[in-house]
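Okay, here's the structure, questions in a sec.
Of the protein chains in this complex, all but one are displayed in their positions.
Here is subunit A:
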Amino acid sequence: MYRLSKLRFGFPIGLFLLLLLDGSISQSFSVQLFHYPSAMVSHLVVLWLVCGAIFEADQGEAYPMPLAVWAAIAGAVFDLYYTGIFGVYVFVFPVVIYVTRRLVLYIRPNFLSGLLIYFIDITIVEALGYLASRAIHLTTMSGSSFLVNTLGPTLAFNLAMFVILYFPIRWVYNWLK
């Protein structure tokens, strides 16, 4: 069924659109988002991936998507184009897919439990990204200031985005199916 649906092309197009939109949002609203010392980092691409996993679980076995592969490709583009350090998000994004797929086995996904799952996923993305950056001396930020200045605002921004975009993305997904 997946092989015949529009999702086969629609999912990667949406993925790359949101990946590039992350950068555009950071650029256009840099005054509001990167208000020193706190920083809100937009992760729309993670939202698209997580929503893919949630709606996939909602549909049952009829539409299994190669989500981990797309996540790795999106992570590779993120690494090469945005950060210039290859080998961080190319592993982090598939981990997010893996965690989400494990979680939806235990929690029946809907809007509110999706919010909870997305909270965990964003924490994983930011925490692993921070640990990797500390390991290769890209940042000297202390752990406590990471929690207060980056993780907190980023979670707030991305959960707000989840609330706004959950239903539109579900509509797009059902249309593509």
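Heads up, the rule we're going with is that contacts are C-beta pairs under 8 Å (C-beta built on N, C-alpha and C of every residue); 3 or more make two chains touch, one makes a residue touch a chain; residues count from 1.
Everything that follows uses one rule, which is that contacts and distances are computed from a predicted model.
Chemist: Considering the UniProt annotation of the chain absent from this complex, which name among "C-type cytochrome biogenesis protein CcmI", "Cell shape-determining protein MreC", "Carbohydrate ABC transporter membrane protein 1, CUT1 family" or "Succinate dehydrogenase iron-sulfur subunit" applies?
Modeler: "Cell shape-determining protein MreC"
Chemist: Of the listed residues A:G14, A:G114 or A:G129, which contacts the missing chain in the full complex?
Modeler: Answering carefully, the residue with contact to the hidden chain is A:G129.
Chemist: For the chain that's not shown, point to the residue among A:V99, A:L138, A:L159 or A:L176 touching it.
Modeler: Only one listed residue reaches the unshown chain, and that is A:L138.
Chemist: For a quick check of understanding: of A:S5, A:Q59 or A:N149, which residue touches the chain that isn't displayed?
Modeler: Touches the omitted chain: A:N149.
Chemist: Just the residue numbers, please: which parts of subunit A touch the chain that's not shown?
Modeler: Within subunit A, the residues touching the omitted chain are 16-17, 20-31, 34-37, 39, 41-43, 77, 80-88, 90-91, 129-130, 132-133, 135-141, 149-150, 154.
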